[in-house]
Each structure stands twice: as C-alpha cells, then as structure tokens.
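Dumping the structure here so I can ask a few things about it.
One protein chain omitted, others in place.
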Amino acid sequence: MKKLAFIAFVVFFFFLFYSAYEIRDFGNPPSNVKETFPDAKYKVTMDDRIIGKYNTTTGEWEYGAVEETGANNVVTSVVFDYRGYDTLGEATVLFTAIAGIMLLFGREKK
Amino acid sequence: MKNEEMNEGKMTVIVQTIAALLFPLALIFSFYVIMHGHLTPGGGFQGGAIGASAVVLLIVAYGVKHVEEKMSEGGFSVFESLGGLIFVVVAIFGLFLATSFLANFLVNEPIFGKIPGWGESPLNSGGILPILNIAVGMKVIGGLSAVVLILALISREGEEK
Amino acid sequence: MNVMEHLPALIIAIPLLAAFLTPLVDKISKKVRNAVVFIALAATFILTIFLVQDVFENGIMIYVMGASNPTQTIPMQAAVPIRIVLEIDGLSAFMALISVLIALIGLIYSFSHVEERGGKFYTLFLLMLVGMLGMELTGDLFNLFVFLEIASIASAALITYEFKRGSTTEAALKYIVISSIAALFVLFAIGLLYGEYDLLNMAAIAKAIKITGLSNIDMIALILFFAAFAMKAGAAPMHMWMPDAYGEAPGAVSMVLIAVTQASLYALLRVCFTIYADSLHVVIPAAIIIFGLISIFIGVTMALIQDDIKRLIAYAAVAEVGYILLAIGVGLYGVLNNEVELYARKALQGGIFHIFNDILDIGLLFLVAGGIIYITKERNLNKLGGLAHSMKYTSILFLIGLAAVAGLPPMNGFASKIMIYESVYKVSPILSIVAILASIIMLAIFVKIFHSVFTGPKISEQKDVPKLMLASMIILAALIIFFGLFPDIIINNIVNPAVNALIENAAYISNVMG
Partner (left out) sequence: MFEISLFEVLIILLSVFMIASAIIAIWFKDLLASVIALAVMSLLLSLYFYILHAPDVAIAEAGVGACLTTAILIITIKATKRMEGDEE
C-alpha cells in the first residue's frame, strides 16, 4: 500500500512539474488566439475585454469592466459581476459547510 | 482566583484590555474593506474574514461563555442566512427588473449607478456590487464566527467532562 | 418578461432561495418550514418539466448569467464568451429531470420521520439538489467545480445525520476525503485548461481543442478529469466510499446520493463526449469498459457476503454503476470508430436509460430498507425475519424493486439491460456473458434477502411503515412498472434526445461559439 501511494505521488508530482514547464509563461497573454479561433470576428481575449480601453479624447472607458459594471476595482467586477454566479456558488459552499457543522454539533434548544 | 479564571478560558487583564480596544477597530476595518470592495482590493469575503477574526479575538481573550451570552451561534446563523437571502433576492431582482439573473440593474441609475472616470473613485458607484459585497460580508462574518463559536463550545464541554 | 426564457436561472434560484430561507422559517414553526421546502421543490419540479419539454422540442437552450441579452453568448468586441453560460442540451435536461424527480420523492419520504434537527436537514437536502442541478445545467467548467463542491459537502453532512451510531461519522469522513481529492484534481485540470487556452467555457474549450489539436497539457487534464469523475461516480477500483456512504446514510439520503453520483457521471460524459470528443484515444473507452466490468464483478461478489441490509443494496448499486459504465464505454468506442448506427446508438440508449432505471430500482430498495430499519431498528439480515406478516405493502414493493434490479421481464431493469446485452455482444460476446451472469447472481442474492427478511415465522408484532413513506415508495414502484411496460415511450421521448446530444457535439459547440 505504501509503495502504491508512493507511485501515485510520483505520477502526480510529474504531472505538476511537467505542466508547470509546458504551460505559457506567467503573466503573458495567450498568443494563440488567432490560431485558436481563426473565424472569430474580433481577436479580443477574455482578459483584454474585461480590462477594456480608456479613450483619452472622450475621457471614457470603452467596453471594459468599468464601463459595464461601474466599479473601479476590476477584480471585484469580475468576482461579483462577470462571474457573480460563481461567487453565489462559493458563498453557498460556505453556507453548506456551516449548515453541516451545525447538523453535526448543534444542540437543540430545550 | 487566577487559576479559576484561566480554567474558564479567560486571559489576563492586559490581554482583555487590548482585545477590548482592538475589537471595534477590527470591526471598523472589516466594514471599511467590505464597503470599499468595488474601489480598493478586498471585498465581502476578505472583510468578512477580518470581522470573524475580530470575534475570534474576543473568544480567545474573554472565553466562549462570555461571547455566547452576547450572541449565540443561532444568532450568527440567522445573520448568515440573511446575507444569503439578500444575495439571491438581488439576483432575482435582476431577472425581474432588468434583463437576466444577476444583471447589474443599478448601473446608470441615480443612487449607485455612477460610472467613475479616469482616477476618480466615488463610493456610490458599481451598481449592485456594493450590495452584493455587503451580503457576502454578512454571510462570511456570521458563518465563520458561528463555526468558531460552536467548535469552542464543544471543546469546552469536552474539557469539563 | 418571458418566464420561459429565464427557466434555467429560476430552477437553480428557487431551491437556493428556499435553502437560505429554511433556517429562518425553522425558528417560527415546523409546519411552515415543511411547507416552504415542499412548495420550493414542487415549483422546481414543474419548472424543470417545462424546461425539459422546451429543450426536447426546440433544441439546446442558452442562458448567460448577468448579461444584458441572456441569449447572446459572445459579448461586443470579444472572440470568446466572458460571462458564465448555462447550456442545456438533451443530456442536461434528462439528468436535471431525474435529479428533481428523485429529490421530490426523497423529500416526501423524509417528511414522514425527520423531525429532530429538521431545519438543518432540509436546508442541506435542498442544497444537495442545488449542487446537482448546478452541475447538470452549467456550460462552464469552473462553475461545474463550484457546484460539485456544494453537492459533495451537502451529501457528506447528510450522511452524518444519524450520528449517534459512530460509523456514520467514519463513512462521512471517507466520503469527504474522497470528494476533496476529486475536487482538487478537477480544480487542477481546470487550471491547466485555463492556462492553456484562457477559456473556461466548455463549448469554447471543445472548439479550441478541435482546432489546435490535443496538446500534452490537455492530456494531463483529461487524465485528472477522468480519475476524479470516475472516483466520484463510483467506478470499481475507486468504489470503496460507496458502500459506507450509501449504507450509513438515512434511507432518502441514500437514494438522492445515487443522483449525486450520477451527476458526477454526467460530468464524465460531458468531458469525454463534448470537450475532448474526436481527439480521445481508444484507451479511454477501453478503460471505461474495464472499470465497468470490475464494478459489476466486485459489486455482485461483495454483495453475496454482506449481512447488513443497506450495505448489501449499496454493493448492488456498485454493480448497477458497472452496467452503465459498460454500456457507455461501448457507446464511446463505437462513436470513436464511426460505428454509430451499428451498435453505439443502441449501447448509449441502453446506458442512458439504465441511469434512470438504476436510480428508480436501487432507490426503491433503499427506501424499503430505510422503512424496515425505521420500524424494527435492526439492520442485520440474520436478525430480521417474518416481516411479511405485518408489512404487507412494503414486502410487495420490495418484491417489485427486487425484480427490477435483477432485470426480470415486466420491469424497467429488463428493458434497459436487454439493450445493453444486445449492443455489447456486437463488440465482444464475453462482455455480454459476464453481464448476464452477474444479473443472475444478483437475482439469487435478492431472493435470499427476501427470504430472510420477509418470509418465515413472525418474530414480533410490528406496524407497517408511515403513510408518507409508503406513498413515496408507491410512486417509485408505479414508475418502475410503467417504464417496464412501455419502454418505447420513454426511449423515444426522453432517452433519445439525450443520446443525440452525446453523439452530436457539434451542435453544443455551435450554440455558444456561433
């Protein structure tokens, strides 16, 4: 059993290292959007679309999180607006865990 | 006298005084992080965690029984459920008042709907984001405090036996 | 505002709202709480029926969360979807229908005896349903992970409901450890795909893999997905949590746990058939077939030696999962080899139909076993006996479930198993023979249980089970007999759209990517 666990560990470790070696560099945008979607109308990825462009002549944001959600902190606009449904899910995970603990440890009021 | 106090899970007077001073500060900081979620780094979850750690501070300094007299785990649990309800109700409002579930229906409306320009950051921007932040904050403060409180109570009962 | 357009969001929002409301209402009155829970579930059930009808008639349904136009997946000036997209095709609709139906029946069953700590019980029950539905309706990988977590944690908590027996806590611990490992694998695989393509939408990733070909990272992600979902679906070498979890949970929870397991199976199907599809290697269907065979073998042999009634049924459930995996593996093999009309379609029909039958048959047996334990407070087969004297209806219902699981002709189990045998025979006769043999052993086992539990001299005077319990069992039994007598209606109207969704993944992609 210990040998089996060791083999599993080695395989998983290899996966981790190999994928860390193979994956695109940290912080770089994916360069292959054009090859990935040759028939797409615009070549704008998820990140670029969320961050958007600031038009210096009109003084307004164009097609970005700030224009769409009105929040200065782009991270919050992703967490609560673009992926708000996921945040609802995460909050529910917390709620579920706590309800479970209450079921296990909670005392009925006498 | 001193030993008895230690047995009840209380700390010394120094710790208690510092905790009493720090508790409101931590709560205010938590509230600040939650309210400014759409402007500065942070948000409901982070602020809620800070708020819950303030409650943990009280539990450590004054003992579980003292905290439970002020607010029981049932109270925290209700607080948490309320947070969840606000989140879902706001999301469903998006469905009925605007276009879709979780739609940001307050953007470009008078109260919260301001869209900030370059470099400015008014508190009343962000549409429904501040409301959702507050909902998640309530949920996290209530939930995490309830867990710590309930575990501490169980742990104390085990010691008394 | 057109409500039909917003059905996918409402189906998840209503039970979620009720789950948050239940702890508050519980403080006011127990009756109001039960009413709230029941109304929420019934409303979800009705909406799900509308959704299923809509999907089967008009094809794939799309819903973009929070967008100004919920049917436009790709926003202005972008090449890919940004927001979370719910995408419901035939398979999703089929699974959602099963989940809600089973949850409703389980709720009626629970009303009869769950009183103590009921507020938390019903909250978690609703959350379990939310988790399943979220997994089945979503079109987004990360969202799938989030709802997988909700379903896992809620089920683990519900397993501990009767925590005064210490073994429940052990079973729940086993379940939560397995779930955490699976969730970790899934998260890691999603991270790899996101790092590779900058995408989270399943249809978009499927298209990207189709265009750029399978890279090594995709392969690692596939292995991780496969390991995690097969583990959660209870395929044989990783089935060790199933007998514990199914055996220790309360009756209704055991039944709904099958639906949770099958939600993981759905995720496995989605990954294999939709995301990777044509770039899959033949190793994957071969692995699924082998897992299926091992599951059948282990399930049947281990069931022979059990003397705890619920653990025995749990091992039978492992064998049933094996049948589903066998059929789906053969179907996937056929789809990859372009032999769809020859045998793959039939195998998939049998497999998908068996998903429904598995949950009805094993679910009925779990409910009956739960009823027996509730009345006699005894789980050991050797100490039970003569219950047919006092529990007439229950014993008849048990007989129906027994015949269905063993695959006897008038029941639904026969209808799907005959399709599986027939199609599997075309690939290799040995597979078919093993499956038939296992089915015969299963019949022997259940006849043994029936003999030891229901026949024989009367040991003690007992009442029959409560009325609500009986009602929920009768609904299941009626469905079993209906499906057995008219399998063609079910296959043509419910199963075929799901099978088509599996075989033609191009429609799934083009609905999102245009």
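Going in written order, the chains are labelled A, B and C, and every chain counts its residues from 1.
Assume a contact is a pair of C-beta atoms (placed from the backbone, for glycine too) under 8 Å apart; a residue touches a chain by one contact, two chains touch by 3 or more.
This is a predicted model, so every value here is computed, not measured.
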item: Selected from B:35, B:50 or B:134 as touching the chain missing from the view; value: B:50
item: Candidate in contact with the missing chain, chosen from B:11, B:27 or B:60; value: B:60
item: Missing-partner contacts on chain B, residue numbers; value: 33, 41-43, 45-46, 49-50, 52-53, 56, 59-60, 144, 147-148, 151-152, 154-155, 158-159
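Just so it is clear, only the chains that are shown with their structure count from here on.
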item: Arrangement of touching chains [line / ring / star / complete / other]; value: complete
item: Winner on C-beta contact pairs when A-C is weighed against B-C; value: A-C
item: Centre-of-Cα separation between chain B and chain A, whole angstrom; value: 24
item: Centroid spacing, where centroids are CA-atom means, of chain A and chain C in whole angstrom; value: 27
item: Geometric centre distance via CA averages, chain C-chain B, whole Å; value: 36
item: Shared interface positions of chain A, touching two or more other chains; value: 81, 84-85, 88, 90, 92, 95, 97, 101-102, 106
item: Per-residue multi-chain contacts in chain C, two or more chains; value: 16, 19-20, 23, 65-66
item: Chain A partner contacts - residues on chain B that touch it in the complex; value: 37-41, 43, 45, 73-74, 77, 80-81, 83-84, 87-88, 91, 101-102, 104, 107-108, 112-118, 121, 125-129, 132-133, 136, 139-140, 143-144, 146-147, 150-151, 154
item: Residues of chain A touching chain C in the complex; value: 15, 18-19, 22-24, 29-30, 32-33, 35-38, 40-47, 49-50, 63, 81-86, 88-90, 92-93, 95-97, 99-104, 106, 108
item: Contact footprint of chain A on chain C as seen in their complex; value: 16, 19-20, 23, 65-66, 75-80, 82-84, 116-117, 120-121, 123-124, 127, 130, 134, 142-143, 146-147, 149-150, 153-154, 156-158, 160-161, 163, 169, 192, 195-199, 207-208, 211-212, 215-217, 220, 223-224, 513
